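Data block below; observations after.
Omission of a single protein chain aside, the complex is shown with its protein chains in their original locations.
Going by the order they are written in, the chains are A and B; count residues from 1 in each one.
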Amino acid sequence: MNANPVNTKTVNNHAAQQPQTPSSHMIAVLTGIAMLSGFLVVLTAQVTEPMIAENQRVAIEAAIQQVIPGAVDNKKYRLSDGQLLLVQKGSKDPLIYAGYNANGELLGIAAEAGAQGYAGMVNLLYGYDPDCQCIRGFKVLKMAETPGLGDKIISDSNFQANFPVDATVDSDSGKLANAITTVKNGSKKNSWEIDAISGATVTSRAVGKALNQSAQAILPDLLPFIERIKYKEAEQ
Amino acid sequence: MPGDTLSFIFLNTILANNFVLAMFLGLCPFLGVSGKLNTAIPMGIASAFVMLVSSISAYAINLALVALDLEFLRLIAYITVIASVVQLVEMMLKKYSPTLFRSLGIFLPLITTNCAILGLALFQTFKEYNFSQSLTYALGAGVGFTLALTLMAGLREKLALSKLPGVSKGAALSLMLGGLLSLAFMGFAGLGSN
Partner (left out) sequence: MSRPRDNTITMETFTEGLWKENPVFVMLLGMCPVLAVTNSAINALAMGLATMFVLLASSIMVSMFSRYIPKQVRIATYIVIIATFVTIVDYVIQAISLDLYNALGAFIQLIVANCMILGRAEAYASKYKPLKAIVNGLGMGLGFTLALLSLGVVREILGAGSLFGISLFGDQFQPWVVMVLPAGGFLVLGTWLLLFDWIKQRQIVLETGGKETHAR
């Protein structure tokens, strides 16, 4: 479909010096090449598709295991208009993962969150424990923060010690009872506050903001359904 | 991300995530035609113009490809369309504005191999920008590219007059300058975060 403009240009450039090649020949060659390349690309896409899907599954499972310790199995859900829907296999936007232990008992919920950091988006997966109504921890999925400063949110043990962070839902207002906030280094007083890393305040704030936004959006709608997904086999 | 505001995209693309100095896109023209100010500026403007046009085309192609479930053809479609757009722009300029063509003409073929153009098309797709966001992104990228090129050309014009050890002339010097500029632009990081 793109052959024609390219075609005309080169004709313009060379027509003067060259004996004319019939345009049918040029179109035939371009069509041939396009078909060959289309064939190769489709072939590769078909062959690698299951491998890529498998890789993605392994990656997300490893991340879930990290934020919900002990989870050996998971199911994907999606919240839509206050309804909790099981996401069919192959769907691209699983938003909530329920992690189960070997006996099929619910250990926790994992969800993705993201906020603007210092040098781009900080994308996280965090683990929510319905028993303590708190966020157990998070794993960075993707970020471009300054190495040595911003990436302390992963390595700094004091920052990791902020967790669990309280995320109790106030059933009257349908919001978190206390919004998750990032506070200045050393001034954390309540369990819903996150102590910022000095020297990486912006990144620390991004973590707090991402967690708060996602928890405010998901948890109030999700809680009524926790009983239903308590056991892996309970609902299909 | 889809939620970014237009002003954030625009400023961020010019300064904090400058295509040349932070993302390493379009380095060939950055090193190649940044010797003189009066070539660097037209080159920047020509690139910015092509960026705008190919951003619009890339947006349209992506809509079509997603609708037809043919995403694996995205790269091939983008590069052929960008090459065609550059050619089309060249032909239209030649016909309708010969003066502009004379001042920009020699730069246009160089733009096809400028990875900033393809990079722009790919990044706007990855970031799932809508139409107006894509346009702003392209505009910011173009302005940022022109800015980097102009700064570099200004510095190199001055340096051409100063005494330097023979071995450090040429590409090595340009790269060192690029490094310093990039360091300076690092100061813009964090722009737009609260």
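Rule of thumb we're sticking to: a contact is a pair of C-beta atoms (placed from the backbone, for glycine too) under 8 Å apart; a residue touches a chain by one contact, two chains touch by 3 or more.
Quantities reported herein were computed from a predicted structural model and do not represent experimental measurements.
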Of B:Cys28, B:Leu63, B:Met92 or B:Ala160, the residue in touch with the unshown chain: B:Cys28
Candidates A:Asn74, A:Gln116 or A:Thr146 - the one touching the absent chain: A:Thr146
Sites on chain A contacted by the missing partner chain, in the whole complex: 3, 6-7, 10-11, 13-15, 18, 21, 25-26, 29-30, 33-34, 36-37, 40-41, 44-45, 48, 51-52, 55-56, 59, 142, 146-149
Absent chain, residues of chain B that touch it: 21-28, 31, 72-73, 75-76, 79-80, 83, 113-115, 117-119, 122-123, 126, 166-176, 178-180, 182-183, 186
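The rule we apply is simple: only the chains that are shown with their structure count from here on.
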Rounded Å distance between chain A and chain B, as computed from the means of their C-alpha atoms: 29
Chain B contact footprint on chain A (complex, rising order): 2, 5-6, 8-9, 12, 37-38, 41-42, 45, 114, 116-121, 146, 202, 205-206
In the complex, chain B residues that touch chain A: 1, 16-17, 72-73, 76-77, 80-81, 83-84, 87-88, 90-91, 189-190, 192-194
